[in-house]
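The excerpt is restricted to a subset of chains, each kept in its original location.
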Amino acid sequence: MNTFGTLFRLTTFGESHGAAIGGVVDGCPAGIELDLDFIQAELDRRRPGQSRLTTARNEGDRVEILSGVFEGKSTGTPIGFIVRNEQHHSTDYVDLRDVFRPSHADYTYYMKYGLRDHRGGGRSSARETISRVVGGAIAKLCLRQLGIDVKAWTQQVGDIACERDWTQLDLSLIEQNAVRCPDPAVAQRMEELILQVKGEGDTIGGIIAGVITGCPVGLGEPVFGKLHAQLGAAMLSINAVKGFEYGDGFAMAEKRGSEVNDKPLSNSPREGKDSLSSGNNDDQGSVAFTSQDRVGSVTLTNHSGGIQGGISNGQPIPFRVAFKPVATLLRPQETIDIHGNAVTINPRGRHDPCVLPRAVPIVEAMAAMVVLDAWLHNKTTYL
Amino acid sequence: MNTFGTLFRLTTFGESHGAAIGGVVDGCPAGIELDLDFIQAELDRRRPGQSRLTTARNEGDRVEILSGVFEGKSTGTPIGFIVRNEQHHSTDYVDLRDVFRPSHADYTYYMKYGLRDHRGGGRSSARETISRVVGGAIAKLCLRQLGIDVKAWTQQVGDIACERDWTQLDLSLIEQNAVRCPDPAVAQRMEELILQVKGEGDTIGGIIAGVITGCPVGLGEPVFGKLHAQLGAAMLSINAVKGFEYGDGFAMAEKRGSEVNDKPLSNSPREGKDSLSSGNNDDQGSVAFTSQDRVGSVTLTNHSGGIQGGISNGQPIPFRVAFKPVATLLRPQETIDIHGNAVTINPRGRHDPCVLPRAVPIVEAMAAMVVLDAWLHNKTTYL
C-alpha cells in the first residue's frame, strides 16, 4: 500500500527523521529524456524554507537517482531514488515520545503498529511527499511529450478565495508569488492572512484547484477505475486532504439536469485528422469523431469536468482539493499521553502555518501520475 | 479495472440490456452465514419501481448465487452471482444508436472502444451497480459479526437539505420514506421537489451522507491506501458522483487549527479490556490504549471524521457524496450524432428524476466493502 499506480507505479519509503526518503518508479516508458534539473526544480517547489510563509527548515532535499537512467534517458527499468534527511532535530521531539498530539496520526500509528517512530511524525510526516514530487516530475516529463499539462494553484486560504476559475486566470502567474495563487491581488491577501495566523501560533486550511489540459479522449477505465475516481484517490491520499470534487462538484447537487447537461457542438468542417496520441481509433473508418477533438472543443459547456462515465472526453479536467489546517500549533494544547494521562504540549520546531503553497506541486505530481497511468492503460484497449 | 478491493474483491460484468448483470466476490472469509434474504432485500432497496419517485421499470432483479456457498455458509471460495435482465425494451433505444446523448458516456465509450452497446447506456448504465449492492450485502453480513455498521441517507435534494448531522438524527427512520431521508419533514419536501421536477421532464442532483460506526482503531494503510482515500475512490466510482468529503470536509478549508483540532480525552478508569476484533495489540502489555476505545470515546470533538493519517481512530466516520442530476431528460435536447451532425433527441422510456433514493444502498455497499477490505488487510499488520 506504499505503491501507487498500476502501470506507471511509484513505491515510496522513508520517515521524517530516518536516514532518507526515497522511492522506485517502475513502468516509466523507455527513452524519455530524464531532465534532472527539472526533477530537482519540482522538488524545490515543495522544499521548506522557500519563503517566510513556510517553515524555516532549509533542507537541501537533493534527489539522487540510483538506477533506470542511461546516458540521460530512461531505460524502461525501475528508477530508484533517494533524498537524504539532512537535518535531524530529533531532540525537538523527545518530549513527544509518549504523547499523542491532537489531530495527528500519533495515536492511530501507535495503536495499529504497537510502536512508532515518534520523531517528526515518522512515516505520517509530510516529508513523505518528497517521493511523490519526484515520481510526479518523471510523469510530467512523459506527459510533456504527449502535450498534456497539469497545473495547480492555491485557490482559497481560510476565507480568502479566488473566485475566478481557471479559464479566467493566467496560470503562468502561479509561481510569481509565495502563496502560489495566480491572482496577484488575492495572493497578497492570502499571504497577509497566513502571516497573521502564523503570528498567532495558529494554522489555517484552504483549497487547491487544478486543471488537466491537453488530455486526449479515452483515458480512464470503467467501472472502478474511472479517471476521476483515480484522481480523487490520489488527492485524498495527500496529507491533510479532506475533500475532492471535479467539474462543478458539490455545486451540482443543487442543479437540474437542464441546467448542467453539456451540449455537444456539431462538427465544423475540418481539414485533416491527426491521430490520437494513444493510437486508438486510427482505423475506425466510419468514425467521424477522432482526433482533433482531443483538445476539447466538443461541448458548449464543461460542467461535467472533462470526464463522462469515468472516461476523459477531451475537455479540460478541473478539480478542487480541500486541506484542513495543519494540526501542529505553536501554542499550548491539551492532549494525552500513551498512559491516558492528560498533558499539555507546546511544540517547538519550525512548522508551516499553512500547507497550501507547498502542497501545490504535490497535487500536480499526483495528478500527473494518474493521467500518465491512465494513458498507458488506454494503450491496451486495442490490439 | 472491473475489480474492486484487494483482499475482499468484487469483479463485475454486465450491460443494461445484455443477458445478465453479475459478479464474483473473491476473498470472502469462510464460515459466514450468507443470508440470501438479506442480500435480496438489499437489492430490492435499489430496484427501480419501488415508489412513484423512481422509474416505473419493475424488474424483478432476483439474484442467483452460483457458487461459494455450502449449506448456507461461505466456503472461502469465490461467490459467483447473476441477476438476469428481464425486460428488454431495446427498441426504446433504436433512435439513439448513432446519437451521443448530452452528458452521457456515449461519446467517450465510442471514442475509447471504437464501438459500443448503445442500448440503455450499456456498461455505463447504473444497472451495473446491482453487482455492487450484492457485493456490499455480503460485506455487510461480515461486518455485522464485527459490530461495524454502515448507514447512508439522502441528505440533500436540490436546495432542500437536512441540516442536522447524523448525531442529531434517528437513522432508523431512513427506510420510512421513499426518499430515504431520516428527517420526515425534510423528506416530505424532498419528495415534493422530486415530483415537481419529474413533472417538468427534468432531473435534480443531491447529496448522500453516510456514517460508519463501530469501526475499530487501525483500519487503513498508509501512504496511498489511506482509509478515506479508499472510501473516496469507492464513492467516486459510483455513477453520477462529482465529489466526496469526510469529517468536516470542505468546510475545514476556512478553519484554523485551533478551531478544528480534536482534543483527546484523558482516560477514565476502566474495568476490563476486551480485545480488538482484529486481534492487534493483544500482547502489547505496556499499551494503555487498546480495545475499549474501538467505539470511539477518544476525542472531545470529531472534526477529523474518525481517521488520522489515513488510519481509523475508533470514532465514527461520517462522509458526504455529491451526485449530479441524471443526464436523461424527458424533454427535447439538442445534441449530435456520430457523424457530427446536430440532432434533437426526445427520450422515451422510464427514467429516474433523481437517483438519490436508489443510490443510498449503493453508497452503503461501497463503504461496507471498503471497511471490510481494510479490516482484513489490518489482520496482516502483525505476525
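Annotations
A and B label the chains in the order they appear, each numbered from 1.
In the analysis below, a residue touches a chain if its C-beta (ideal position, glycine included) is under 8 Å from a C-beta of that chain, and two chains touch if they have at least 3 such contacts.
Please read these numbers as outputs of a predicted model, since none were measured by experiment.
A single sequence accounts for all chains of the complex, and while 2 copies are shown, the assembly in the file contains 4.
Going forward, only the chains that are shown with their structure count from here on.
If you average the CA atoms of chain A and of chain B, the two centres end up 25 Å from each other. Taken together, the chain A residues at the contact with chain B in this complex read 1-4, 12, 100, 102-105, 107-114, 123-124, 128, 156, 158-159, 197, 202-207, 217-218, 221-226, 228-230, 232-234, 236-237, 239, 242-250, 252-267, 280-281, 284, 286-290, 293, 298-299, 303-305, 307-313, 322-329, 331, 333-336, 338-342, 377-378, 381-382.
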